[in-house]
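What follows is an incomplete set of chains from the complex, kept in their original frame.
Chain nomenclature is as follows: A and B, assigned in order of appearance, with residue numbering initiated at 1 for each chain independently.
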């Protein structure tokens, strides 16, 4: 199954780390550590392989992929030797990474994006193309009536004023071109009633939001522990210190608020109540792509005794995200092939703020994912 | 269902905290925080209630229960006002807490223990008595051929030399008296082939070992997270600082070794391999019943990137253990009533070193437990 993976934000850290990794794994230079589909429980021959993925994408930046790979190596995100080894292969991808089209109306932009997707599919003779958004997190968009109605949206897009934030426009274009769409960012993406309607009209699945790679991942296993042990969480406070391009952007209050909200959702979802406390995000440029998160949880046990647990997570964000991008591409392709349409709630395992009414405990999400993989693997249209 | 709860080590911290709590809950003075059977998912009218439990036990100490309760209040384990409120009720339990019989042979001791259990059942007109071992952790016992053979054991017990460590003798006596037996300590207890045979002969269930109340609990949710995300744990090291009676005993190298081994089992059980690193236990008298555990986990992600998480757990051991004692008594009684015999592998959720071939991930253990509760609740002999 030849599968296209079209990345919105293809020159960013997550995107390029995923390319370097896929190329290195394909060349036998690296193991697929961090790829969920390579665990014994989820490995399936019927899924597209990492080696079946063909990369392309849009970006507003023009930094060459190999330059970015070298910068990632310098920052310790990928090993120097792998960045060098895949340099030629990255040059091969360059031709499929295109500047984001700039046109007079959002409707035209959408058609230009869809045309890029069609050309990509044709050139590489792909069975399908999955579009994944790994571009800069947007601020929450202003509401607009056309967000709720597909026909209204179609007309509005050809008007002079922008109607959709960039992520939603990308989702619109992808779905219009017959491509399943996944939002790895907390941005709006396909999360609008009009786009849900479009996905269903086209018989396409979509997924999101906001890859779960650090503090929220830990939360999604610790919070159920408290619930299952009937220990009452009184406060849960945390701070995330991060640098990198993503960090710089999240220093903007609006983007920060979107992300912080996304990070807290796991608590009511697993505990059944909202403990006191907030999650902060602070930009510390010098930390680069390595993030340090600290959380303090205070809880109450038998007869009211007060106790506490704190943890410090020190992770490399792009290294944690990149293998999930490969997983999501493979899963979404398989879901599409299996005929799944609408929101892929079975992918909640991957997201901080998953679509739909889904379990928030990681273990539950894992079971749901496992069942989905079995069903994708056994269904072929 | 009037259920006896006979505690070996009835004057210890865990035992007395569980008594104070049960009495306070019964009197409406405290909520059953920390009691797993009081979560919405596990609450069942068909299980014996906390109010149905009747306490008794053996100990080698003669400290009055109310003195111990006052000491626990002084140490911040139970609130002063609850210790005072249940003082009279504790005096009522005194008559059922008896000195451990001392006799010429282990066989005679077992018969004396069994006689105490019979008298307890009769006096309170109990449907059944569950025996739970919350006494001091023993060193690992010397092997003896009679451990593997029930007939050999029966003869050996009447010989002049001790054959069984105290915990196994307690299990032998309990089972002989028709009582289900649970080992909350890491000691041998019922974990000998001869005692398994005895349980089956008598049609009795038994459970254990070693209540999971702190660092290992956190391990049992964090380790599966790494496995499910295909992140390779390279090292997992930890230290437990604890005071209290249990801490003093664990400062003995032999007991310490037993406990530390028990604490590490969760890693191979969930990861499928053994990462480097050890778990230390250090006695720090001044910390009293409050334990601080610190763990460092280093792991490897995509393309070999090194990352780390560390956590500090600051818990009150007896406050964490006591509600589980109430749960175990209720569950084991229900299992017995439902006709379960042999090792209660479905109770793995509660133990660091559970009996049988069972899942080590907390979430899996929770599902198994939930199914068991449903089955106990629906089955009545």
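Assume a residue touches a chain if its C-beta (ideal position, glycine included) is under 8 Å from a C-beta of that chain, and two chains touch if they have at least 3 such contacts.
Model, not experiment: these values are computed from the prediction.
> In total, how many copies belong to the whole complex of which 2 are placed?
4
The rule we apply is simple: only the chains that are shown with their structure count from here on.
> For a test of understanding, state which residues of subunit B touch subunit A in their complex under the given definition.
Those in contact with subunit A are residues 17, 20-21, 24, 30, 32-36, 38-39, 76-79, 82, 217-218, 221-222, 224-225, 227-232, 300-305, 307-316, 319-320, 322-323, 349, 361-364, 366.
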